[in-house]
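Just one protein chain is left out here, and the rest sit where they should.
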Amino acid sequence: MSTYAKKQGFGATLWDFMTTVDHKKIAILYLISGGLFFILGGLEAVFIRIQLAIPDNNFMSAGIFNEMITMHGTTMIFLAAMPILLGIMNAVMPLQIGARDVAFPFLNSLGFWLFFFGGVVLNLSWFLGGAPDAGWTSYASLAIHSEGHGVDFYVLGLQISGFGTLIAGINFLVTIINMRTPGMTYMRMPMFTWTTFVVSALILFAFPPLTVGLFLLLFDRMFGANFFDVAAGGNTIIWEHLFWIFGHPEVYILILPAFGIFSEIFSTFSRKRLFGYSSMVFATVLIGFLGFMVWAHHMFTVGLGPIANAIFAIATMAIAVPTGIKIFNWIFTMWGGSVTFTVPMLYAVSFIPSFTMGGVTGIMLGAAPADYQYHDSYFVVAHFHYVIVGGVVLGILAGVTYYWPKMFGTMLNETLGKFTFWLFLIGFHLTFFVQHFLGLMGMPRRVFTYLPGQGWETSNLISSIGAIFMSVGIIILLINIVITSVKNVRVGNDPWGDGRTLEWAIPSPPPFYNFKQLPLVRGLDAYWIEKMEGKKEMTPAEPLDDIHMPNGSIIPICITIGLFIAAFGALYNMDNKTWSVPVIIIGLLITFGSMLVRSLKDDHGFHIHKEELMDDKDKEVKA
Amino acid sequence: MHVEEKFTDATWPASPETATLEAKNKYLGFWLFLGGETVLFASLFATYLALKDKVPDSSMPLAKDLFEIPLTFAMTMILLTSSLTSVYAMYHMKNNSFQKMQTWLVITVLLGFSFLALEIYEFNHYVHLGHSFTSSAFGSAFYSLVGFHGAHVTFGLMWFLALMIRNAKRGLSLYNAPKFFVASLYWHFIDVVWVFIFTVVYLMGMVG
């Protein structure tokens, strides 16, 4: 506690966060920046719904609208949902497996800064000549055709933040494989750790195709290559394949952590172990695996031929089976339990019907011949928002509320939380339920306006009203955060009272070394087992000894800033600016130079001595 | 085992690349990274195959007009040999013979540079035949695939050099042994990718 609770000036705190390699602080960074991008993406969504509330609206121009939808999708997926989930993973996963940090603390920090500056590059486009406007899928023919630098910002922003995500994926995989505490076998890992594990593997294999796709687009737009120029022999369908080979696993990268969060919440607030744990693990792995086999169901109308369409249709439907297994296991976790409706549990409970809706429309979309009707219509918009908002965002809201005390040492207000919950849930269904019908009634997606008299007015208005509900819900959440942070009522190890896994056995927030002595795990729900035997804390697996910790470092930011600078050089390369190539070189020199410094400078970290740890214990006893 | 501890031949562990937790993490993490790299190159290969011989007009050279086996076969042999020499280097690393390891690494790096020199010559030759990065989709795909590999070779060489110069005076320790080891893993990976390039691009290019 000695160094942790010390009051710091603002500058010192800022420096601390810029150089930190502590997974818990990096988690906070992810949460804050992901949260800011979430609000940005949310505002874009509200603008979209204002524009579409009535027919023939001219709230914004067609060009701006396309920029809005592109940035809404890109921001929400790459800069909001994924980072917030990575934040929760960072905060919780090492604690759940009884580790003192992740395997590569330095890379963890680098991963965050890459994501963050990638997001900054992308959003700077608003001020530097217009945002990308080719949709978040950025299909090649339109992306090549698009004027201005919008699409360049998209390419470079995603490229930089994509590297960050890839690094995070590798880091989590190694952490889970190598750094589990004694007794924490694979089949004793909490469900959230399992989903983190599978998701990290998905990231590792799904992001490289995106990287390649983005490189091709970058070379085409900025360096005169011809990958997508049909006149020069190019082929635009390559982009669609590469994008969706990444894009479909990406959906599971988003939803699986939410599944993990809900699994923890269901079992905690039902006071019951997760029903069918091993089949849940199996289903998670299977979903991850099948996630790579179905990408072409996004391309049923491209004209791949009936054989490809039929195969991908069947593969898509197959995913319903493991997902169904999960839904039933959650219901049966509650069955026979002692269910209490805290705010996280409310989100979890409402997630079941909401997500089931999104899941079944997924099967309907998988039926290729019917998909010819659904594809690129509002039906698809409804479907993926049911999955992503009804699954991922509910999961994020649940996870943030659930782990808030563990991350910040204080609880969010339950009453305000319930307001947020109801407003958000009602708003969500209002907004997206009617969109199924809009699609079936012939409304294509990504339209900046529509003419009256096509039967779409009422539904669109309802949809826009729903968006207001959701916004109010989120505003109340922000108020909640401010109020409870100011009050700052401290909480103990296990604030929800029914914690089952290791993270609830240590203080909230945990000391920077997490575990004074690594805990001994004797089964699934390790902490619950000890509690049931009347113990207050875990049995240590090792004697009290020196703890080796890594040093903080500013180098991750330096590496990132180099890429940031190089990105601007590349961006203006096609304008024949004389400074563009030198800027690329300077940027890359900064990046590789920083990497060299990192490689050449010995950094052995430091040790916390046994005596200091004992002092802490004495202090705690006195207090 | 402390990372900076000085070892004798007797105390030097059999697998220094995985003797500490940090080393184990690095070892595993790097293997995983190579998994990701495999997907990256697979995507580039797929792109290349889709765009092979796709040129805007028939006067432009195609794969069978461009590629010559003798040159690329020589490049293949050079890179394969450099892979072998890096194996020798790692053998000596495991035996705690630092100087021998450095010697073999020098040979590896020299072979690597000669490979790069030949590649630059090759690219230059093609450009003069009218096959450039911007001339056709075929050109873009070819230079992206082979060029990405070339960039990996360059990065690998820089990495080896940095490690060799950095540790020239310090000798081996459990802190830097894993670094040498993963660098050589990287080098093998580059070699394997080249074998695929040689087969898919050059050999299959010759038969049409």
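Per-chain residue numbering starts at 1, and chain names A and B are given in the order in which the chains are listed.
Note that in this section a residue touches a chain if its C-beta (ideal position, glycine included) is under 8 Å from a C-beta of that chain, and two chains touch if they have at least 3 such contacts.
Keep this in mind: contacts and distances are computed from a predicted model.
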Problem set entry | Chain not present in the shown complex, as UniProt names it (candidates "Glutathione import ATP-binding protein GsiA", "Phosphate transport system permease protein", "Cytochrome c oxidase subunit 2" or "Tripartite tricarboxylate transporter TctB family protein") | "Cytochrome c oxidase subunit 2"
Exercise. Considering the full assembly, with which of the depicted chains is the omitted chain in contact?
Worked result: A
Exercise. Which one touches the absent chain: A:320, A:416, A:475 or A:491?
Worked result: A:320
Exercise. For the full complex, which residue in A:39, A:447, A:541 or A:613 touches the chain that was left out?
Worked result: A:447
Exercise. Among the options A:356, A:413, A:493 or A:517, which residue touches the chain absent from this view?
Worked result: A:356
For this session: Touching the hidden chain in the full complex, which residues of chain A are there? Just list them.
Result: 61-63, 65-66, 133-135, 139, 141-142, 145-146, 230, 235-237, 270-273, 275-279, 301-303, 305-306, 309-310, 313-314, 317-318, 320-321, 324-325, 327-329, 331-332, 334-341, 349, 352-353, 356-357, 360-361, 363-364, 367-373, 375-377, 437, 440-442, 444-451, 454-456, 458, 532
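Here is the rule we go by: only the chains that are shown with their structure count from here on.
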Seminar exercise, completed: Distance in whole angstrom between the CA centres of chain A and chain B is 34
Seminar exercise, completed: The chain B residues in contact with chain A across the complex are 3-4, 21, 24-25, 28-29, 32-33, 35-37, 39-40, 42-44, 46-47, 50-51, 54-56, 133-141, 144, 158-159, 162-163, 166, 175, 179
Exercise. Taking the complex as given, what residues does chain A use to touch chain B?
Worked result: 103-104, 166, 170-171, 173-174, 177-179, 204-205, 207-209, 211-213, 215-216, 219-220, 223-227, 229, 231-235, 238, 241-242, 245, 592, 596, 599-600, 602, 604
